[in-house]
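A protein chain is absent from this complex, but the other protein chains hold their places.
As written, the chain order gives the labels A and B, with residue 1 at the start of each chain.
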Amino acid sequence: MAGSTHASPIDKPASSTGRKQSPGSEAWRRFRRHKLALVSAVILVLIALSVLLGPLIWTIPINDIDFSARLAGPSIKHPMGTDDLGQDLLARMLYGGRISLAVGLAAMVIAILVGVLVGAIAGMSRGWVDAFLMWLTDLFLSLPQLPLLLLIFYLFNDALKKWVGPETGVFILVVAVIGGLRWMPVARLVRAQFLSLREKEFVEAARALGASPTRQVLKHILPNAMGPVIVAATIDVAAAIIAESTLSFLGLGFPPDIPTWGRILFDAKDHLDIAPHWALFPGLMIFITVLTINYIGDGLRDAFDPRRVL
Amino acid sequence: MQLSDIESGLRREIEAVKSGKLSRRDFIHQMVLAGLTAPMAAQLLMHAGVAHAQQYKSAYKPSKRGGGGPLRVLWWQGPTLLNPHFATGTKDQEGSRIFYEPLAAWDTDGNLVPILAAEVPSVANKTVAPDGKWVIWKLKQGVKWHDGKAFTADDVVFTAAFAADPASAAVTIATYKDVKVTKVDTYTVRVENSRASPFWADPLVGTAGMIIPKHLFEAYVGAKSREAPTNLKPVGTGPYKFVDFKPGDMVRGAINTDYHEPNRPFFDSIEMKGGGDAVSAARAVLQTGEFDYAWNLQVEDEVLKRLETGGKGKTTITVGGNIEFIQLNSADPWTETEGERAHPKSRHPILNDPAVRSAMSMLVDKQSIQNFIYGRTGIATANFLNNPSRFVSKNAKYEFNPDKAAATLEAAGWKKGSDGVRSKDGKRLKFVFQTSINAPRQKTQQIIKQAAQKAGIDLELKSVAASVFFSSDVANPDTYTKFFCDVQMYTTTMTQPDPELFMNQFVSTNASSKANKWQGRNITRWVNAEYDATHQAAESEQDPVKRAAMFVKMNDLAVGDYTVIPVVARPRVAGMASKLNAPLSAWDNDLWMLRDWYREA
Partner (left out) sequence: MSQYILRRLLIAIPSLLGISLALFTVLALAPGDPFGELAANPNVPPEVAAELRRKFGMDDPVLVRYWSWFTAMLQGSWGFSFVSRMDVDQLILQRLPTTLVVIGSSQLLALAIALPVGIYAATRPYSIFDQIANTLAFIGFSLPTFFTGILLILLFSITLDWLPFVYRADIAETGWRFYWEHFKQMIMPVTVLGLFQAGSWTRYVRSAVLDVIRLDYVTTARSKGLAERVVIGKHVVRNALIPVVTLVALQMPAIFGGAIVTEQIFRVPGIGSLLISAMLANDTPVIMAVTFVFSILVVFCNLLADVIYGWLDPRISYR
C-alpha cells in the first residue's frame, strides 16, 4: 500500500542552491533521469511518427495483390515479407498501425478515465453512493459482451456513419465499446486503494488542515493510488489492440480488408508453420508498444513519487 | 435459346444414353452443368426407361461384423439435437443419421439406393405410376429397432403424419404436407401425391426421409412432440445404437449387433465430436490422426495440401450442385420506398444499367480465385465457362477482363473522375459488397475489389457474422434476405434434389420484402416476365423432359441477365484418414452409407 512517511532521508534536490523548481519541471527532470523510460518514450514517438508519415515514404499500396510473391519472407522488395495474397506486409503494418495505436491508446484512456472517476468517487464516499456505483460496476461486469456488442453496433452504426462518416463512425464505436467494457477492474482497484488510503495519517492531516475532499483526492490520495492504474493502462493497450481484431472476427468494427495489427495476427495464425514472418511482425510490434508504454508509466510514477530517489 | 430447342436437345441426349452413345455419368454431369441436379437427371433417365445400369456398388470388404475399434468423426459444428425432423442444419441431420435410416438414399451419381426399402420403385415393376402420382414402397423385412421391436409399415405411415402435422413444426413439413401415406400391408406402403409430379422420390428418401419409431413417439404428437425423450435418446434402425449425447459437443454410439445387413458395421463404436473451427479439424485428421473423418473443410487448398504431406490422411472432394455466387441487387437499398429499403417496386439507379452488370461480371477473376484460394475445393464454375453450348445462350459471356469492363463502362458514358472512380449524371460507381465471415470469402472479396478498382469501380467491403447473415431476424438489417446493399456473395446449397424450389427464387412474385417479412426467395428482387411465365409452366408440366428443359432455360435467363454471377462451384470437401474407406454422396448426408465404412488393414 502506498504510505505516508519517507523511506529514506531526502536527498536535497538541486533547488537547495536557491533555484525555484515547479513541480512539473521537477517531475520532468526526474523523468529524464529514468533511462529506460526515456528510451521507451523515444521509441514510442518513433513508432507513432512512422505510422503517420511512413506511408508517404513507402508507397506500395496495401492491397496490391501479387500472386507470384505469396508468403515470401523478408527481402529488399518486401522488408517484412508478404501475406498469402502477395500484399506487402510493411505497407499494411504502417497503415494498420495508425488504427491499432489510435484504438489502443484511445480505448485505454477511456477505460482509465472512467475507471478512476468511478473508483475515486466510490472510494471516497460511503453509504448509498458507494453501493450504487458498485452495483453499476457489477452490472457491467455481468453483461455478456457479445450480445452487447452486436446490440450497440446495430443500434448506433448507421447513425454514426451519417454523422461523422463511415471510418470515424466505426472508430468511435470500436473505442467506446472496448474502453467501455474495460473500466470496471480499474474502478474496483482504485476504490480498493482509496478505501485504505483515506484512513492514513497524511490524509487525516490534510483534512485537519482544512483541505476540501477534492483537494485531498487530487493532491494526496490519487498520486499514491496510481500503482495499479499504470499496470492496468499498459495491459489495456494490448488488450484493446487484440480486442479490435476479435471484433472484426465477428463482423463488427473495421472492414476485413483493413490491416490492423490484430487482424494481421489473426489472418496469419493458420500459416504459422510455413510463414512465421507474417505473424512475427505484428506480434512484435504489439509487444514493443506495450513494453514502451509500460516503461513510460514506470518512469512517470517514479517521477511523481517524492520518496523515490532519482 | 428457345425452349423448344432446349427440350429437343435434352431428348437427343437421353436417346444417346439409351443407345449407349453417351455414358450415364456424362449425361448426369452435363445436366448438373446446365443447372439441374444429379437426382433429377437420374429420374429423367428412369422415366425414359433407361436401365438402371450403374447401380451403387458397395465396396465393403470385411467379412464379419465388428472388430474395427472406434470410429472418430469430427464435425466442427456439433449437433444440438437428434431428431431429423427438427434438424436445423446439416449438423443435426448427420447426428441423427447415425441412428436413423430412410427408405432409400441418393448416391453421388443420383441413383436411388434402397436402405429400409426392399427395392427401388419403378414404372416397370408397376410400383410407380407413370405420371408419378402414386408410389408403392415395399419394405425390407426382419428389420428391428434398437429396442428390439419390429420395423413395419406403421412406422412409415406414422413418420409421414408426424412430419406433416403443422403443430409439430417439423422442418420437413414441406415434403409431407401434400402427400398421403397409407398402409397396404405390414411391409408395404403407398404414397400418394396430391398433384402429379415426375419427381416422386422426395418423401421417405434421403435426409427428409428418416423413419422414426411409432411406438416411442405416438404419445408425443403435435404440440407435445418437442418433449419426447426419444428426441435426445434416439432409437432407430441404423448401424449404431445410442450411447450418449451432449448437445453441441459429442454424440456416441455403439455397434448394433442386430443390424439388418450382414457383416456390418465394421466399427465397434462411433464418436462424433463437435466444435472448433475447420482448420484445426483438418489438422486433427490429416496431421495428427486423432480423428478419422472431418466434415466440410472450408479451408484454403494451400493449407490442405500442406497438411496432407504427412501422409496420415487425404482430402476427398465430392462434386455436387453447390455454387458460390454473387448477387446484384435489382432494387434500390439506399432509398426508402413506402418506408422500406430495397422495395421490390424500386429499381437500382446504377445496377440496372446492362453495361454495369456486364462489367461486374467481367471483374471476377475466377481462375485466380480457384488457383489461389479454393484450389480443389472450388472449381471456376464449369457451369458457365466450358459448358455444353447447346443449352446456354450465346450472350452469356464469362471472362475475366478488367480492361474490357472498363471499356464497356466508358462506352456507356461512365467517365473516370479524379479519384479514379467512374461516374455518370452525378452517380458514382460505388457499391457496398457484403458476405459472411469466412477467410476464403474475405480473400475473394479483396481480389474482386482490386480488379474493380482497375476498372474504376469502388467497392466497400463488408463482412457479417454468419449467424447474423444467414438468420431471418426481421429486425436485423444485415441478413442476406434483406440485401440492404448493392452486391453480396454466398453459396447456394442445392441439397434438395428437386430444383424447382431452387428455381423459384427468381420469380418476381417471390420478391423478398417487408410484406413477407423478407422470407421471399427472390432476394435480388429481379423481375423478368419470361422467367415468370416459364416457371409457371414448369410447375404444372408433366413431361419430365419438357420440365427439365424449362429449368435449363430459366437458369439461362437468370444468369444471362447477370442477376447472379457464379464464382466457383463448391464441391464437398472432407478429410479422411488414409486407411478409411467411406463412400460419400453430394446429394445426401455425408453419413448416408455409414454402414459401409471400414478401415483397411
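One rule holds in what follows: a residue touches a chain if its C-beta (ideal position, glycine included) is under 8 Å from a C-beta of that chain, and two chains touch if they have at least 3 such contacts.
Because the structure is predicted, anything quoted here is derived from the model rather than measured.
Set against the missing chain, the residues B:G68, B:G275 or B:G560 yield one that touches it, B:G275. When the whole complex is considered, the residue among A:L113, A:L139 or A:A159 that touches the unshown chain is A:L139. From the options A:P61, A:P166, A:G180 or A:P228, the residue with contact to the chain not on display is A:P228. In the full complex, chain A makes contact with the omitted chain through residues 1-3, 5-7, 126-127, 131, 134-135, 137-139, 141-144, 146-148, 150-151, 154-155, 184-185, 188-189, 192-193, 195-196, 199-200, 227-228, 230-231, 234-235, 238-239, 242, 245-246, 262, 265-266, 269-270, 272-273, 279, 283, 286-287, 290-291, 294, 307-308.
Against the chain not displayed here, chain B makes contact via residues 74, 80-81, 83, 86, 88-89, 166-167, 169-175, 208, 223, 226, 231-232, 244, 246-250, 252, 271, 273-277, 280, 283-284, 287-288, 290-291, 465-468, 470-476, 478-479, 481, 496, 501-502, 505, 516-517, 519, 521.
Simple rule for what comes next: only the chains that are shown with their structure count from here on.
With centres set at the average Cα position, the gap from chain A to chain B is 48 Å. Those residues of chain A lying in contact with chain B across their complex are 63-65, 67, 70, 84-85, 150, 154, 158, 166, 248-252, 255-257, 267, 270-271, 273-274.
Those residues of chain B lying in contact with chain A across their complex are 279, 299-300, 302-303, 306, 368, 371-372, 436-437, 439, 442-443, 445-447, 449-450, 460-465, 468-469, 476-478.
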